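Shown here: the complex without one of its protein chains, the others still in place.
Here is subunit A:
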Amino acid sequence: MGRIVDISVKATRRALHWLLAVVAGVAAAVAPSGAAWAHEVGGVGATNFTTTLSALTPAVPGVRLAVVENGSRLELRNTTAQEVVVRGYSDEPYARIGPDGVWLNDSSPATYLNADRFASTTVPADADPAAPPRWRKVSGDNVHRWHDHRIHWMLSTLPTAVAAAPTAAHRVSDWHVDLDYGGAVLSATGSLDWVPGPSPTPWYLLAAVAALLVVGAVFTRRAHTLVAAALVALIAADVLHAAGIALVTAGNVPERLTAFLGDGLTGLLIWPFGLVAAVLIAKRATFLGFVAMGVGGLLSSMMALDDAPVWWRSSAPSALPADLNRAGVALVVGLGAGLLVGGPLLWRRFKPQAREAAVAEPSLADDMRTAHPPGGEPTAGGTPATDPQAGNAPRVDPTSSPENGSPTEQPTSPDAAPVVLGARAARAAADVSADSGEAGQGGAVGRRGFAGTLAAGGIGAILGAAGGIAAGTPGEPGTPAGAPPAEPLTGVGATRIAFHGERQAGITTPARPQARLRIIAFDLAEGVDRVGLQSLLRRWTQAAAQLSQGLPLGDSGDDVVTGAGPSSLTVTAGFGPSLFGKAGLPATARPAELTPLPAFPGERLDPAHSDGDLCLLVHADDALVVFRAARALTRLAAPQARMRWQLDGFNNSPGVTPTAATGRNLMGQLDGTNNPQPTDEDFSTKVYVTDPAAPAWLRGGSVLVVRRIRMLLDDWDAQPRQAQERVIGRRKDTGAPLSGGQERTPANFGTKGADGALTIPADAHIRLATPAFNNGAAMLRRGYSYTDGDAAGLIFLAWQADPRRGFVPVQQRLVASDALNRFTRHETSALFAMPHGVAPGGHLGQDLFGEDPA
């Protein structure tokens, strides 16, 4: 009879098991898809794509740009009194962030495209970037975050290069985003890289060990306590993981709390539920092993499905350190999987039926076991664990059995078969109260106290994390180190020349040539290819942009200029004729403007200090600033190029002479009086290449002739002043032509003196050099003086659109008969073509490589 009753009870329970298993399974299967929870921010989960913001130049205090949400969005925070305008994809104004909040331009396609991570949207027909902005206020904050598609990968397949070698690092692209700020353009530049992640093996092992420990814990004496502790640890790890994600979620407190708790507040339901279950399990509510199974299975499977990639990808949307985040995921997966198995095992081991059977009829269990080996409570299924009928079997855990089988425990009537889950749970709870009363005397207080502490700790962790999320400010870039100098720099030191622009700085900007110059010529190393050359130009561009804005490079040379301002630093780069034919650039690609200079009679050139494949001109109003920049750029040239020669030049320091004054050379003359003036109508076409037949990289650039002209000053200074003035054709003091007038008065080459001789002699320098007698040949001379031991002279720098209509004809005329030749000697010579200027995000000479600047 006992048998019949027992069988019917068993059948009922079996049905209940099925029901529970199905419910747990459905929950585990459905929940992850229903609640896209806690694994992605801004539509991006763990990824090997890394978006880096290299620089925002020039830097403006109070305007902070940051890559947030793992590259999904850019964040601009503007705490200044002036608004910042973010440019869209056609350079139109897209967003404006300022004191009166955030406004979006409804005429900009970016307004619609940037709302979605993959720009899957339709842009209204009236969104025309060329149309006048239609501003719409979207928030009163001074911060805006948007999906800028220039900074991240938009395709649903890997880049081709990455697909070919996914375990290697790749530079996917460089990007730039422009901001307008009070008439200045702030340029953000950065890169998108593929950075392979680490091996996931350690985390597989951690998850496996965690799972095995939980399953193993079921068979120890402290099974309830340990299972409860595992459940609390699982929830704590999950809370930690969710907090890490919530902390990088941009937005206000409710948005971050939603990120923390999950869509539909999954966390709010599961975590307290699990913690209550953990407390009750610790109090020996064996039945709640099924709750542990459900919670464990749910969290584990969700985590494995959604977050396992953090193990093998290099970055994840989490505020936690990457390995802590990975460990958290491994613990959730491992502990959850352990509980999925361990929860039911706990029930099987300690279920009241076993106790009751053991209590009521100790011999019956053995009897039944013998009678119904396969159908009863078999060991089939391969689990060595627990024949539950053997719950009191000494071989499993001798110490626990007597305790569980204690006759004083609440007896469960087998006749009172449970009908609904609620009733069963209620009785389980009743079990607990009785059990706790009993265990209080049994010395189990310590264990329960431990579990309770863990549970309380878990709740505390949740509250603490929530508080931290509410208080924290995610994605904020750190305040740059280095306090501003106590005394703000003014004047010379603080002056900054824009690096980016249509034309390179250092040719006609600044209007007054800086006081100091270093010119460096480089030779390409053997075997450098296009990629190498391009990489060198990219490095130079980046460094020059930073140096010219007074930003540190992060190398040891920074300290040379610590405390110093940019001092009008400009860096100008150029290509020599010999570059063509190297680095994969065909010799035929050499533009006609860069035809090597012919040999001139009388010159005594030192080939080792002439020519060069590449050149850099570093100008500034301070010698230390020039030295620091030039040295840094020279070091950056390695290994693709090495210095061939260099020259240092000087002029008057600013403030020493009136700003507009023509500079003097070491012979005492004003040098450059007859230069083309910026106000001339054809100034640009004389100085800059505008010929449409010129290659694209050169249009907007200029060609530079460099000559180091030694002055034979001993001979010169032996001449009386009038003789010197006749050599030049101008007065030394005022610079006025000998024909009369002021410095700028046009020379009258026909004027004759009382003696009938030409006032400006036939061999006077200005007569031979004047454009009027050279078919209009003109060049912009911005020379510098140099000294070298006891030698001294002029670093002659002449800028022109084409030397064949500039320096060459003039020099050919001069060498034939210039009176000045007796006092000068051309010792070195070089010719360089300076490419046009650099747009933010591009690099010098970029279109030399036929590359799209986009």
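Of note:
Note that in this section a contact is a pair of C-beta atoms (placed from the backbone, for glycine too) under 8 Å apart; a residue touches a chain by one contact, two chains touch by 3 or more; residues count from 1.
Basically, contacts and distances are computed from a predicted model.
For the chain that is left out, the UniProt protein name among "3-hydroxyacyl-ACP dehydratase", "EfeO-type cupredoxin-like domain-containing protein", "Menaquinol:cytochrome c reductase iron-sulfur subunit" or "Xanthine dehydrogenase family protein molybdopterin-binding subunit" is "EfeO-type cupredoxin-like domain-containing protein".
Shown as candidates are A:692, A:720 or A:789; the residue that touches the absent chain is A:692.
From the set A:113, A:248, A:551 or A:573, the residue in touch with the chain omitted from the display is A:113, counting the whole complex.
The residue from A:173, A:258 or A:509 that touches the chain not shown here is A:173.
Among A:192, A:259, A:339 or A:795, only A:192 touches the chain left out of the display.
Hidden from this view is one chain, which touches subunit A at 13-14, 17-18, 20-22, 24-25, 28-29, 45, 47-48, 89-90, 109, 113, 118-123, 127-129, 149-160, 162-163, 166-167, 172-173, 175, 192, 197, 199-200, 297, 301, 304-305, 308-309, 311-313, 340-341, 344, 374-375, 377-378, 380-381, 383, 692, 696, 699, 850-854.
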